[in-house]
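Yeah, one chain of the complex is gone here, protein chain that is, but the others are all in their spots.
Our next item is chain A:
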Amino acid sequence: MDIVIDHLPFLFQGAYYTLLITVISMLFGSIIAAIVAVARLKGAPPIRWIARAYVSIIRGTPTLVQIIIVYYGLVDFGIRLQPLPAAIIALSISIGAYLSETLRGALQSIPKGQMEAAYASGLTPVQTMRRIIFPQAIRIAIPPAGNTFIGMLKETSLVSVITVTELLRSAQLLIAQYYVYMPFYLSIALMYWIMSTGFSFLLERWEKKLSIYV
């Protein structure tokens, strides 16, 4: 155990990168999801088609493959990304597809009367989306989106293959140095668990805060 404690700062740094990648990818993923969900519901046919294709391709391929394509594959087109940006781009694109489906369902679940009431009082379609429909849809989308976020936290371990020193890879580096397996792996498992639980807790609080009107 001492060896783990000695190297805790290094593991914490890995955990920091795991969190950083998760939070930033969540943020960009949410923006992508909002655009794609609206495009699928309100876009003109070609835009709708592109959005559908994006969702289908991302959901139909392993995240690991997507990460490798962004990091190694794009080199063929002269795009050479650093590991960290590549990881964030790949994971944002990936989570955006899943979240857009969640959000699309939530948007569709808002009764049509809400839109009509807003239109009738003079709100434009954009104002209606922003002020009336979206806030309600987000409330509905939080629990399923929360699952996606927590899944995302764990999927960040995949980016260890493109040499981002997040939590898993920091453990692997220590193991390569000391040939001690179990203590390091158990420690990072514990750290993943703590982070996931923390996320669940925050999401629950947020959900409660937004559900005040029910």
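Everything that follows uses one rule, which is that a residue touches a chain if its C-beta (ideal position, glycine included) is under 8 Å from a C-beta of that chain, and two chains touch if they have at least 3 such contacts; residues count from 1.
The rule we apply is simple: contacts and distances are computed from a predicted model.
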Omitted chain (choose from "Tryptophan synthase alpha chain", "Amino acid ABC transporter ATP-binding protein", "Hydrogenase maturation factor HypA" or "Probable septum site-determining protein MinC") - UniProt protein name: "Amino acid ABC transporter ATP-binding protein"
Residue of A:46, A:78 or A:122 touching the missing chain in the full complex: A:122
Chain A, residues in touch with the chain not shown (by the definition above): 111, 113-114, 116-124, 127, 131-132, 135-136, 139, 210, 212-214
